[in-house]
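Notes to accompany the following structure.
The complex appears here without one of its protein chains, the remainder shown in place.
This part shows chain A:
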Amino acid sequence: MMNSLEQLEMETKEIKNEVLLGKPNLEVFSATMQKLAETDRGIMAVTSDSRGSGKLVPFGQKFPEQIVEVGIAEQNLVGVATGLAAMGKKAFAVSPACFLTARSLEQIKNDVCYSDNPVKLIGISAGVSYGALGSTHHSLHDYAVLRAINNITIVAPADNFETEAAIRSAAEMETPVYIRFGKKAMPQNLGSIDFEFGKGRVLKEGSDLTFVATGEGVWPAYQAALKLEEEGIHATVLSIHTIKPLDTGLIEKFASNGQPILTVEEHSVNGGLGEAVASHLFQNGFRNKFKIVGLPDDHTVHGSQVEIFDHYGISEEGLTKTAIELLK
């Protein structure tokens, strides 16, 4: 029987460059959790009244012994997940990214990272997925705060393929990991089927400009690159699904001919992927033209994720325009 990755590989080969819209990464997460739990009784989903938001209701029905409800208590969520992990369970703490990485930040810092417990922190409906619900429900700070804490891998998958691979990899990890994604449908697979934490994926190659994107900012970057192609501008698109540790080798490779770099992320422009890339390149002598596209240091407008993306230029149109400006 083919596993889902092999199946996806075949489908990917068939569709070649055409982007097939897949499911929300959230649904890929929950489906992957079910697949893993079927053969691994140690897989535990720990939820904070978030099994519905996390699409884990079927998981809970099928594996009632492998779901732990904590109630709306995010500090305890991470503490309990830590205690389970310390006893050898593969504990996935699942909660909206906004609460998980703010309300329980001290638990992440002390109990998970400092104490080196291999908890898998799953930030659902991340970034501005809950766009119209207001900034209480946005997580535009998570990369920044977690980047400043040692001993944690930070991951934002772009497409369905990266999401499944990330969840499978996380299950086997012996160190802390944070994975965040949204709830809007994303492409099935924008590139090859190579996946490893800390290794970016080259989705498209071109020497005029490099998009260094992460999470749900990758798809608009990819669309912009296709649009620029029509204008005779050849762009590289990197999916940097792992924000920490950063694939500095790959980024350097696609910065080395001096092409402008445009970073794209569903995060504050402060402290996220863009600053991580800029910091690395500047300290290593690169002086490429550079632009960070993300959410500005301001109160965020409200609307759907797409509307907010459009508002701040995290879109095919916006990124195309920014790229052309940068190339001037």
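Definition applied: a residue touches a chain if its C-beta (ideal position, glycine included) is under 8 Å from a C-beta of that chain, and two chains touch if they have at least 3 such contacts; residues count from 1.
Following the convention adopted for this analysis, contacts and distances are computed from a predicted model.
**Student:** Pick, from "Transketolase", "Glutamyl-tRNA(Gln) amidotransferase subunit A", "ABC transporter ATP-binding protein" or "Phosphodiesterase", the protein name that UniProt gives for the chain of this complex that is not shown.
**Tutor:** "Transketolase"
**Student:** Touching the absent chain in the whole complex: find that residue among A:Leu56, A:Leu84, A:Val177 or A:Leu203.
**Tutor:** Looking across A:Leu56, A:Leu84, A:Val177 or A:Leu203, the contact with the absent chain belongs to A:Leu84.
**Student:** Contact with the hidden chain only, please: which chain A residues?
**Tutor:** Contacting residues on chain A, toward the hidden partner: 65, 68, 70-71, 73, 75-76, 78-89, 91, 106-107, 110-111, 114-117.
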